[in-house]
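Just one protein chain is left out here, and the rest sit where they should.
Up next is subunit A:
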Amino acid sequence: MNIDWPWPWLERNLDDIAEATGEHLFLALLPVLVGLAVSVPLGWAASRWRVARGILVPLAGVLYTIPSLALITLVPLALGTRIIDPLNVQVPLAIYTIALLVRSVSDALAAVPREVTAAATALGYRPVHQFLTVELPLAVPVIVAGLRVAVVSAMSLTAVGALVGIGGLGQLITEGFLRNNGVELVVAIALIVVLALVIDALLLLVGRAVTPWVRAQRGTGASA
């Protein structure tokens, strides 16, 4: 494999790289967001009803162990989508996110102290309002931790989508292989890694910013 001086290639292909990057982010992040939106109500149900937990948590465990390539090839069959439809990657990613988050969300909600929820009810909260402003905020640290894992794996799994003809940075990797272009290969891999790290760091920071009480408690050495 020959590795040329990278600048000329980079300059020529900057637009394509930018487009692939944008595509990659769209392919990876949208399913994570959708997965999060689905996991919260499912996690709530699992924390609330033992039957729901008995079904959802083992199911999530099984889904998470299905190899990504298998899921990516099975989804078009199940959904009837065409072979290059972005949904073929996005649906599996959403499923992985849900599989990862349902259990965390349910555990985090179940860990909210009983006297805290009882106090909220006794003070006159209505159930939905109480969930959104008391239970859910207290589960945020755990949810953010799960979300960070989900985002990082989504970034790398999206690259696998190139094998079934989906765009994104994975396409540059396969192209690099086919054309024996080391620069293209290295640039694409580096971009995926750096982007994943940056998003991970952003999530960490945002998570800290919206949970000021967590640090305040650590400062005292008291546990919540």
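Please note the rule applied: a contact is a pair of C-beta atoms (placed from the backbone, for glycine too) under 8 Å apart; a residue touches a chain by one contact, two chains touch by 3 or more; residues count from 1.
By our rule, contacts and distances are computed from a predicted model.
Colleague: Hey, which one's the missing chain according to UniProt: "Hydrogenase maturation protein HypE", "ABC-2 type transport system ATP-binding protein", "Cytochrome c, mono-and diheme variants" or "ABC-type quaternary amine transporter"?
Modeller: The record names the chain that does not appear here as "ABC-type quaternary amine transporter".
Colleague: Sort through A:V62, A:L77 or A:A122 and give me the one touching the missing partner chain.
Modeller: In the full complex, the listed residue that touches the missing chain is A:A122.
Colleague: If I consider the whole complex, including the chain that's not displayed, which of A:V32, A:L56, A:L138 or A:A162 touches that chain?
Modeller: In the complete complex, the chain left out is touched by residue A:L138.
Colleague: Residues on subunit A that touch the omitted chain in the whole complex?
Modeller: Subunit A touches the missing chain through residues 113, 115-116, 118-126, 134, 137-138, 211, 213, 216-217, 219-220, 222-224.
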